[in-house]
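A protein chain is absent from this complex, but the other protein chains hold their places.
Right, chain A next:
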Amino acid sequence: MPDTQVLVNDFLNKLKKRKIEGSQATARQTAELLRSVISQQRVPYTNQAGALIDAVKAVGEQLIAANPVELAVGNIVRRVLHIIREEDLSLTTAAIGGLNLSAVSDDENDDDRDGDSTLSAAAVAAAARSTLRPPSLQTLLEDTPVSAAVPQTSSSGGDSEGKTADKSSRSRKLKHDVIEAVNELIQDIVTCHEQIAEQAVEHIHQNEVILTLGSSRTVLEFLFAAKEKKRSFRVFVAEGAPRYQGHLLAKELVARGLQTTLITDSAVFAMISRVNMVIVGAHAVMANGGVIAPVGMNLVALAAQKHAVPFVVLAGSHKLCPLYPHNPEVLLNELRSPSELLDFGEFSDCMDFGSGSGSPLLHVVNPAFDYVPPKLVSLFITDTGGHNPSYMYRLIADYYSADDLVVQRRATAGN
């Protein structure tokens, strides 16, 4: 445990001091950290899933509080919690299927009551489903593979050993499975660019003009994938003041042989009539289909809507946030240093508190993010394909369990 504590503190520090930038990096590091937390966590004989969930929650709560604006942290914590529940459920169903003797409900709400319960397997499965899984389209479709895991478990777990032996093997199994699943999650996060980029040709057509704002690695890979497939198109890059990430993107695009035009953010409206499609990255996608994106994005979205240009948002699944935005312009925003806008030395006489009424006439506000409401977004492209903004909540229901939402909400509200 001490080892992970050091890791956790280190990561917390980085989050607090805003040393990690970009939701992908944050998501990957969070997942890796949680993986080591899980692997270090000692699992008791009873209620292993509960112990793991508690451990992950404890760490996750700190992580979320460290930088509440970086939603990817919370997303990954919830994803991992969901994974634990899923794995536990599949093991439980497998155990029931294999033993058919006593049912074990590792439900979080009611504690472990193995032995005394005489519920039938079907009832347990139903109960488990109702508490752990909201009836989503995907889970309904995936139901068959879960029960298909039965023979596998019975072969590895041993059939009718003593209860404790079975338990310990099960706990090892659970941890192992969870770690496997988290590894898969990390893999997903790492490869989300490629998965999104694969769909590029379906969206970018010959001789189109694409507009983007700022810099996003997903967008870069997406455009490049279309280029690879011999599509010829042009890209307009809005520079993305005040950080001017667009300049970097333009450089990269040119290095990869794409015809690129760099424009200022304020020129977006003038250029939009020549654009066939707007493709942008996002900081986070909220449950209502709204997007938290680099500042200036709302302007682009409005321009696109005005000229009926499709506004496409690329987002890896780690950016899907199960929360609904409330006052996102303020609460989900980060006000950065005014020095990105202007030089302190040059304006130091405007920052004069020592004369007059004591408060300067010049205020400099530098928000990092914009909120784009769902009605302005035409399409989301995630690693699982393209979705409508109105479908986001379904997608989210697949990735997150409703229990974790409540817990996190209490955690965020409680601090």
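Everything below uses one rule, namely that a contact is a pair of C-beta atoms (placed from the backbone, for glycine too) under 8 Å apart; a residue touches a chain by one contact, two chains touch by 3 or more; residues count from 1.
Going forward, contacts and distances are computed from a predicted model.
Taken from the listed names "Sorting nexin 7", "G-patch domain containing 1", "EIF-2B GDP-GTP exchange factor subunit epsilon" or "Centromere protein M", the protein name that UniProt assigns to the chain not shown is "EIF-2B GDP-GTP exchange factor subunit epsilon". Listed residues A:K230, A:H326 or A:H363: the one in touch with the omitted chain is A:H363. Interface note for the absent chain: among A:E184, A:E202, A:E228 or A:D349, the touching residue is A:D349. Against the chain not displayed here, chain A makes contact via residues 6, 9-10, 13, 16-19, 65-66, 330-331, 335-340, 343-346, 348-349, 351-360, 363-364, 366, 415.
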